Structures are given as structure tokens and as C-alpha cells.
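What follows is a single structure, and I will ask about it in a moment.
Apart from one protein chain that is not included, each protein chain of the complex appears where it belongs.
Entry: subunit A
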């Protein structure tokens, strides 16, 4: 058997795990590991400019590819800088392994230089964390970390590695475990047959059904099964912000997404439904609005891999714990062989009602002859990229506009921080996507507030040649904060203005990229075309958009699903 140092074992374990990229930043406690990285070329390391960005990059990679991302940082500040990124991944159930250096074992607890209790600090925002107590454990710990991160309901796993675990001159026998077994961790591999049967019977008997799908469909790689079942039944489908792309947005059975800024028809259909089939979503507060007023006439079937997501905020009538792809496959088979068929008359009148709702609002917005509307920028981008781009976003109004007006027909292409709402996520996430999808268009739709939270990564983009397109919807304010202040604080714009914005064009140029400013509406299309034609260049597009625009529809606070503002003056 081969003898390897702890550091070499760690890198070999990553190779044997099939890891292509790690994103990170070196420092004292991780130097043995960085030396082992240097002496091989299978695992490629991407050097970021701030550790938070390394985590978002790994996250973007994971969301686009469905494979776990990997991060490597040093102890102390290196490790604590990853926390926001880890929490972001945790809230959206993104598989990821974060390897953190730690001070040597004999120094732990002594307030040593760059010492932080990373196991303690990360505990509330990880699926699990592990620390290495002996170098020989490294292959098993790494195998376990990826196994836990990627199975069941995925999530981030932190591995804490004291420096003495990776000492170069101490060598141990290396072998990478093929399998890992944990007696206390056995994610469900199929749903309960009786519950599935019951669900199908209810589904076929429904008069006003809605399918409500979430990010779990994308994580569970169940888009095909969901699409097939939905089409077979002919039922309307809405998805969450995290579920965008799990069902083709251009399909007529798709109602758009639901919730706080969801479409009028999706929220109305939910409220008036008699049966909700929830697939891999979690009845989050940005979806349900006030839970006590939530969908009063609906019975609920809830499929989720995580039992704790079921009946957490809204009681399920038929809970089904299991992987969504396996459960949907069984449901499909039962629907096919069932003698019962959906009630055609009931369904026809349900669709008639839904089409009326759709016609009533239809995601309209006011246009202006001279001011650029953020919505039209997104619509244009969708047209110019044939709806095929990978789109990452930051957090705020631009995120909602991007999600509302870019039509995604495929999963894994809409990449945003839905749960935690992390500003600064968009650019590094886009970099993680571009790295593995060099031939695809990758757009980072952002705002002048969010982009400045990780703008230093323009430097990383230069180093690794990552020609993403940054679409800065510049409204010279923290738009979503300002919108809430307009609506709830009598327009007292407390700290929501950006009074000294940098010249983004010069900034992009300083980092070695191209900057393009668009101020006039008549230039919008031609300039965007020019930008998209620059295939091998990172282009920072600074677009001056309407400073007073709000995101609509917007659910009325503490109301039901159907209580919405449809414009600044129109409330239903």
C-alpha cells in the first residue's frame, strides 16, 4: 500500500472523489495542503480574492452541474469569511464540502494565532461538520463529507483540519473507501407506497388542482418526471423562485412562479384550489404569506426528502417522505394504469378561470418613451440569448425582475440565493458556472448595491479568463429597500441611496475588462447585442434604469395568497 502524508492523502482523496475544481485561498494552517496541491495537476485550484466568493463559486458550480462544490481555506479569518457562503448554500440545500485549515491540535483552545472554533461557528449553518483527529482518518472523513453533502436533502459540510494532521514527513497507508455507512444517517430511497396511492386517488379526484414545485425538483433531478406527470394530468403548475426551470416556463400549463412577487394567476390559482400537490418545496414564508389564511379550500399532498420540511409551517394531509424522482415515477405509473381520469369538465372550467386571471394581469408594466425599464432589459436579454443563458443574480429588485421576465425552459440555469438572500452572490456564482460551461452564455444580473459586495472578484475573472456578462441594473439606490420604504415608511429613504457610486466603466477597465454604459433607451438593444457579441470578454454593462420602479405583483403583508398589489395604485 502507498504511504502518503496527511496533506497528500487529502488531495488524493479529492482526486479519487472525482473533484475537478476547488476554490480557495491559502494561509498558514492550510500551507501543507497547498503544497500537496502544487505537486499534482488533476485537481485545479481557483484562487479567489475573498473567501466568501470561493464558497459562492463552489455554490454556482454545484447549482449548474448538480455536483458538490469544494472550497479550501485556512483557519481563523479564512474560515469565518466562508460563513455567509455556507449559510447561503445551507438555506438552498446546495451540496458542498468546505475544507478549513485549523491551528495544530496542541494549540486548539489556547487562542492561538488565527484560531477560531470553526466547528462551533459553522454548526447552525451546515448539514454536518467533521474534524480530523488523526491523519489516517482523512480518506474516510473526506468520503463521509461528500456522501453526507450530496445525499438525502443536500447541504454544506465543513471539514476542520488541524495543521498537524497534514505534516509532510509523517506518512500513512492510503486507501480511499469505496463506500461509507453511517448507522444514524439513512436517507429515504423511496416513498411509502400506500401514501403514494392515496395521493394519486386524491389527485385524480380533484376539481381545482395546482401543482406547486420547488427547488427540490431541481436538486432531485426530477424535472422530466414532473413535466411528464403534469402534462399527462393537464393540471396547472406553479413553481417557487428556487424551482424556476423545473418545468418549462414557455409551456401553457405553467403559471409562472408564486409567492410574494409571484404572478397574479399563480397566487390566485393557489388560493382557490381544492388540491395542492407540493413537490420538493417547503411552504416558505415568502410563498405562503400569512399561513392561517393560506389556501383555505385546499387539501395538501407534500412530497419531500426531508421529513422535517413536511407540516413545518403548513399541515400536509398526505405527507410523502422520499426522493422526488422516485416518488413521481411511481405516481406516473399509477396514473397511467388507473381507470379514473381527471374530471375533464371541472378541469376545463378551472382552466377558463385561470386564463381569465392570466389575461387580467399578464405581468404588465408601464413603459416609457425615454426611460429604460428594468423589466424590458430582462425581456430583451431573454430574447437575445434565446432563453438559453445561465443567469445568476444578486438580491433585490433586479433579482425579482430577472426571475419574472427571463423565461427558463431548463433546470439549473436560474441561479440565485433564494433562502438566505445574500447580496454579493451573483458574480462569484456566475464565475463558478462559466468555469465549467465556457461555451454557454453566463449572465450575472445585478444591481449597483449587490455587485459592490464582491466586486473584487473581477480580478479573479481576469486571472482565469471568465468572460461572464455583468448586467448592472443601476437605479442609484438599494431598490428593494427603497420600495419597502415607499410602501411602508412613507417614502423615508433611510440609508437606501448610494451617493457616491464608482465609475463602473473605469473600474471594469482597471481590472482589465470591458465596460459599457447604456443610458438611452434607443441604444439598449444595439448595445446589448454588441456586448453579447464579445464572446471572450468580460463585459460590465452599466444600465441606467428607472429609479422609481417597483416590483409587482407584491403580496400584501400578512394577507392571504390572493391579496396583492398589482401596481403602485392597484390593490386586489
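Following the convention adopted for this analysis, a residue touches a chain if its C-beta (ideal position, glycine included) is under 8 Å from a C-beta of that chain, and two chains touch if they have at least 3 such contacts; residues count from 1.
In the analysis below, contacts and distances are computed from a predicted model.
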Subject >> Protein that the absent chain corresponds to, by UniProt name, given "Purine-binding chemotaxis protein CheW", "Acetolactate synthase small subunit", "ArsR family transcriptional regulator" or "Carbohydrate ABC transporter permease" >> reply: "Acetolactate synthase small subunit"
Subject >> Touching residue (missing chain; options A:123, A:383, A:462 or A:493) >> reply: A:123
**OP:** Touching the absent chain in the whole complex: find that residue among A:3, A:47, A:232 or A:308.
**Re:** A:308
Subject >> Given A:62, A:79 or A:148, the one touching the chain that is not displayed >> reply: A:148
Original post:
Since one chain has been left out of the picture, which residues of subunit A touch it in the full complex?
Top reply: 119-120, 123-124, 127-129, 131, 148, 182-185, 306-308, 311-312, 315
